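Every protein chain of the complex appears in place save one, which is left out.
Moving on to subunit A:
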Amino acid sequence: MRAFSYEKPGTLAEAAAAGAREGAKYIAGGTNLIDLMKLEIETPAHLVDVNGLGLDRIEETAAGGLRIGALVRNTDLAADPRVRRDYALLTRALVAGASGQLRNKATTAGNLLQRTRCAYFYDTNMPCNKRAPGSGCAALEGISRQLGVVGTSEACIATHPSDMAVALRALDAEIETMRADGVARSIPIGEFYRTPGETPEIETVLGAGELITGVTLPAPLGGAQLYHKARDRASYAFALVSVGLVLREDGTGRIALGGVAPMPWRVEAAEAELGEGAAAACEMLFAGARPTEQNAFKLPLAERALAALLAEARS
């Protein structure tokens, strides 16, 4: 871990100013950042602790949705009665992630900004374009069973590890931020993450010092809301594939996938195929997929998991 300076601002304006400093990084729950700092994968010169900013409420919006503060802990978000009732997909995805202890610390904003769990990203002896731009990708000729099959690039096949983000993607969440100049904006989650292309080190559209202040959910979708996380062990493992499904009584719905792409993966056009079944939807979800020999199983796995959720939703 490199030496760093630390401050804990009390207001958003102070935080935004501090976050704009060279080498600054926000810290909330720290469940991912601290680990990465110990390994010197993240080397912030200045840590801005946002835990003094409040931002820990879940409030109803005028549009009939919910606004979730950036610092609402995953445990609290999953347990909120309004979330459980109206956004069951979000609760189900949250409790499929991490462990009870980690969910107690992890925040809504921090969860969105988790870094990949690719083994080569974590090993600083190895080439990794995401960690050390231009160094190459060891995963392409190495161990890729856990890694991405779609939305990836020649430079990087890492996945985004979040479960929560998969649910938020299906639910059309918007991410609210404050930029370093104090201006607030709202970013649809579908526009929040960037495909890796040649620059896998840049993962979101956030600008320097831009701080997530909350996440807004639109009015409830209703319908059956199901989440399946397929993994080698029953808990405390990252998804091989996860599938979030919303299926409404009129047959329309939403699908988002985890564990397959550098971001929670959703192809809106695939949702028009829901009536045709999982295979038709997955054909569109995985259009242009480039799996490796080791992770090609993710395509049939996603299709079968989706088929199972569809059957469950219709039963």
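Here, a contact is a pair of C-beta atoms (placed from the backbone, for glycine too) under 8 Å apart; a residue touches a chain by one contact, two chains touch by 3 or more; residues count from 1.
We adopt the following convention: contacts and distances are computed from a predicted model.
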Among "Signal recognition particle protein", "Cell division topological specificity factor", "Tryptophan synthase alpha chain" or "Xanthine dehydrogenase family protein molybdopterin-binding subunit", go ahead and choose the protein name stored in UniProt for the chain not displayed. "Xanthine dehydrogenase family protein molybdopterin-binding subunit"
Give the residue, chosen from A:119, A:205 or A:313, that touches the chain omitted from the document. A:119
Hidden-chain contact residue, picked from the options A:46, A:82, A:105 or A:231: A:231
Sole residue of A:9, A:52 or A:142 that reaches the chain not shown, by the stated touch rule: A:142
If the hidden chain were put back, which residues of subunit A would touch it? 1-3, 38-40, 117, 119-120, 122-123, 125-126, 138, 141-143, 145, 228, 230-238, 240, 297, 300-301, 304-305, 307-308
